[in-house]
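This part shows chain A:
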Amino acid sequence: MGVFGVELRRRHEACRGGDRCGGGVLGRPLRFLVIDNQTNPTQALAAARSFDAQDKVLVISGPTSSDNALAIYGYAEQNQVPFLVPVAAFPQLTKPGTQWTFRLEPAAVGWGYSIAKFVEQKKPGAKIAIMYSDFALMRAIAAGLKYQIPRSNLTAGPEIVFPQGSSDATIQATQVRAASPDYVVVIGAGAFDNTITNQLLDLGVKPDQIIHPFGFTTNILGWGARSVGSYFGTFFDHDLDGVTAEGKKFIKDFAEKNGRPPSYIENFCYTTPYVIKQAIEQAGTVDRAKFRDALRALQTKETTSGVPIAFDKNGARQEYIYYMQITSMDVAKKEYSAKQVFYMEWSPEVIPVYDLVK
Partner candidate 1 sequence: MVDPNLLIGLSMLTTGLVLGAIFALTAAGVTIVYGCIWLPNAASGQFFLLAPLVAWSLSTAMGWSPILAVAAVLIAGLPFAYLLERLLIRRFYDVPDRNIAYFVVTLGITQILSGVFSITWGQWSDQYNIPPLAEGVVFIGPFPLPANRLIALVGALALLGALFVGLRYHRFGRALRAVFQNREAAALRGVDVQRIYLGAFLLGTSVIFAGGLLYAMAYSFDLSVAWSMGITAFAIMIVGGPGSVLGALVVGMLFGFVQAAVSVFASPTAATLSYLLAMLVILLLRPSGLFAR
Partner candidate 2 sequence: MNEILLDARQVEKQFGGIRALASVDVQQAVGETLGMIGPNGSGKTTFVNVVSGHLSIDAGSISFAGAPISGRRPHAITRAGLTRTYQAVRVFSKLTVADNLRTTALAAGREEGVKDSHVRELIHWLELDRRLDAIAGMLTLFEQRRLELAMRLALRPKLVMLDEPVGGLSAVEITHMMKLLGELKTRYSLFVIEHTMRVIRELADRVVVLVSGQKIADGRPEEILRDERVVRNYLGSQGA
């Protein structure tokens, strides 16, 4: 937690269980690091060390969205412990030379890249404004988008950065409105994301001009019913075209338990134990190095959506993203529906990911 605010909060409850593997595989415990972004890095490191040295785990995995991910990354690489990250989009986690870390979530720079690709296909030459909060994750998304805008022959509109702890965006929304862009990409942190979205709508920006690089259930509901028609990027949604039978069951079970549909975060957490299990079975042993090699060679699919899972030499996921358009919403019932409007897959290094974000 920075003094000026909680780093983007994301929900991790679904990750805490790991119950799909019944407590272990091949006699080795499968334990999940419970770390949120309130945890101090020292404590995150102690937890990693405890799992490594005390519990002798095969692999560390944990929902880590803040700097803690980087802290554990350093530990994993230095001490040669496999580290499978379900939800953390920092490109640095798989920078060239990475040996032991694998990232299930595509890198944030790529999300920005994909926005430009999405707009390029929707409206060639469109003018894009960017409004983002000054957090590492948001900066990375903006960097990818800014890189790709000229390459996709799009026009760059106003770019506005908000410091951590901002609360009002009226003026900036007015400035953006005055520049009449075709699309506004909104990348706010936490509740401020809702404030920017709503203030843009207040000023007469149309919902279908607004693109959020990512949307998970609570923040989609936070934008409110007025934002029906707007777009968001995601890696799993209950309204995807390709949800499998297992995916439908996962959605139903999750909704029954939590009163809302799951989003991509919960899906990554659901997928993680499955990936671990696959890799262990392929390796046929619980040796850390062999397990790591098996992960590197893994070619499988998400059981919920059929999206391919494969890692490159640095442990980065073969990237993909969906763009959805919200079609209806009932905030009180915690329900929304959306339709899939765009899907793409790409190799992480089609853009200079590791140069755009240091």
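Candidate entries met the following condition: all candidates are chains of the complex that A comes from, given by their letters.
The criterion applied here is as follows: a contact is a pair of C-beta atoms (placed from the backbone, for glycine too) under 8 Å apart; a residue touches a chain by one contact, two chains touch by 3 or more; residues count from 1.
Since the structure is predicted, the reported quantities are computational estimates derived from the model, not experimental observations.
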item	value
Touching chain, any copy counted, for chain A within the complex - options 1 or 2	1
Candidate 1-facing residues of chain A, complex	1, 3-6, 9-11, 13, 36, 38, 134, 160-168, 170-175, 177-178, 189-195, 198, 202-204, 218-219, 222, 224, 331-332
